[in-house]
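The complex is shown incomplete by one protein chain, all other protein chains being positioned as in the whole.
On to subunit A.
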Amino acid sequence: MPQIRLTTPFTDEVVEKLRIGQRVLLNGILYTARDAAHKKMVELLDRGEELPIPIKGQVIYYVGPSPAKPGRVIGSAGPTTSGRMDPYAPRLLALGLKGMIGKGKRSPEVIKAVKQYKAVYFAAVGGAAALLARAIKSCRVVAYPELGPEAIHELVVEDFPVIVVNDVLGGDLYEEGVKIYAGR
């Protein structure tokens, strides 16, 4: 399959060109965050405070890695189910978050926000955690160390493989893809 190589952070122009079904190799920085970190970030915003990470143009990876073996950067690190982050995501997209990586369908609200704020939702292959960990070259905690594996980590990745699922046109590969192959 043809692949597109992209480097984070993203601009509007970059995400505007992406279409569902495209395979993308990501380079640069990804921030990890899952349930607990999202909850904390939204609480900060409710109090009118600054987020602990620069959100503009960035990409968040929903992941809770297994413990790193000695001498390794990170343990196995596959995507977790994105749906649990749906209540928080539109808020971050409105602030300039450009990309999310996880697995599974997003809510209509998230799909709408992806379109409205010009962003992209990527799926990484659920369970391909040993393969994905190989693309992670460094990992450091940047916020909420008390959350352990759920802390926000800054990852530097090289050719991290993802697939475009929701794009700026409102497309949804989970819907379109299944329609194409149903009954065949």
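As a working rule, a contact is a pair of C-beta atoms (placed from the backbone, for glycine too) under 8 Å apart; a residue touches a chain by one contact, two chains touch by 3 or more; residues count from 1.
Assume contacts and distances are computed from a predicted model.
Visitor: Of the options "Carbohydrate ABC transporter permease", "Cytochrome c oxidase subunit 1", "Transcriptional regulator" or "Fumarate hydratase subunit alpha", which is the UniProt protein name for the chain that has been left out of view?
Guide: Of the names offered in "Carbohydrate ABC transporter permease", "Cytochrome c oxidase subunit 1", "Transcriptional regulator" or "Fumarate hydratase subunit alpha", the absent chain's UniProt record gives "Fumarate hydratase subunit alpha".
Visitor: Sort through A:R5, A:R23, A:K56 or A:R140 and give me the one touching the missing partner chain.
Guide: A:R23
Visitor: Consider the whole complex, including the chain that is not shown, and state which of A:P9, A:P87 or A:G126 touches that chain.
Guide: Within the whole complex, the residue contacting the unshown chain is A:G126.
Visitor: Since one chain isn't shown, list which residues of subunit A touch it in the complete complex.
Guide: Listed in rising order, the touching residues are 1, 21, 23, 63-69, 75-78, 80-81, 83, 103-105, 123, 125-134, 149, 161, 163, 165, 173-174, 176-184.
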